[in-house]
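There's a structure below that I have some questions on.
Each chain you see keeps its place in the complex, though not every chain is here.
Should a chain be cited, it is by its letter among A and B, assigned in written order, with residues numbered from 1 in that chain.
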Amino acid sequence: MSDLEQRLASMEARLRRLEDEQEITKLILSYAPLVDSGCDQQVAGLWEEDGVYDVDEIFMRGHGQLSGMVRSSAHQAWISGGCAHFAGPPHITLDGDEATAVCYTLMIVNTPDGFTVRRATANRWELRRTPSGWRAARRTNRVLDGREESPDLLASHFPEAVRHRP
Amino acid sequence: MSDLEQRLASMEARLRRLEDEQEITKLILSYAPLVDSGCDQQVAGLWEEDGVYDVDEIFMRGHGQLSGMVRSSAHQAWISGGCAHFAGPPHITLDGDEATAVCYTLMIVNTPDGFTVRRATANRWELRRTPSGWRAARRTNRVLDGREESPDLLASHFPEAVRHRP
């Protein structure tokens, strides 16, 4: 390969990595506005056809269960009462056609006493490049209420990280 | 056009798109630290000269009204009492010299009983490339307290999204 060809190929690969992370960030950031407005099909479409969303309280697999959660009366009551599934920026680790991401979410709920933080949650996403773009293969959420699984989930994103055990 | 020229032009265009989104992200993320420190001129300067900031409680048009809001005794009382206009990461859709973005904000206020979430709000930005960089043409904020406008605003950023109507 010529020097010029090497430089061009290297730049194209670097651009692709930046664009991949940008696309993954947008996928993750789409969840909140879509779920808080009850766009059931588009929420489901963030996952692969048989993708998994594993939350403390509920385990969903596949587009049918994901969109069903959005249409459920429980979820519709959050929307009609006022709710924000506020997401922080994801920390993404890209590995070719796969990626993982860690982020936090806050479920903010409107109540007669004003807005309250109902839950602060650790999120871990596993994603894959598909013919139609990046999709979630699995998303795992664990509430940060002191249960050990939640800090374990946060640390698992960083391969060399070791939790101090008091 | 030669093959080489095509590859170079394609990379330059991809770089520009990444830089455009980066610049827009910085513009949006500048709002909170500037408004929470009362930098009235710089807050106004995020908008075009006749730009609009349409909030539930107040409608502002142009640099004079925007900077006036920051100097108002109501806003200055937020600063002196302790306040964070906490913004989540924006989801940006770029279209040449125009762009839209959706994000969430939390107004966190210091009170005698500690910090409280005064408002969780859906934000939609419309932006334009100007000779001096990207500027906001219009920003629309709707509080997520159950009013229909707010989830409508969130969904409007995603052209194909359809809200489930129970």
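Definition applied: a contact is a pair of C-beta atoms (placed from the backbone, for glycine too) under 8 Å apart; a residue touches a chain by one contact, two chains touch by 3 or more.
This one's a predicted model, so the numbers in the text were calculated from it and none came from an experiment.
Counting all copies of the one sequence in the full complex of this file gives 3, of which 2 are shown in place.
Everything below uses one rule, namely that only the chains that are shown with their structure count from here on.
Here subunit B touches subunit A in the complex through residues 4, 7, 11, 14-15, 18, 21, 88-92, 102, 104, 106, 116-120, 122, 143-147, 150-152, 154-155, 157-158, 160-164, 166, going by the rule given at the top. Looking at the complex, you find that subunit A touches subunit B at residues 4, 8, 11-12, 15, 18-19, 22, 25-26, 29-30, 32-34, 36-42, 70-71, 73, 76, 79-84, 86-89, 106, 108, 110, 114-117.
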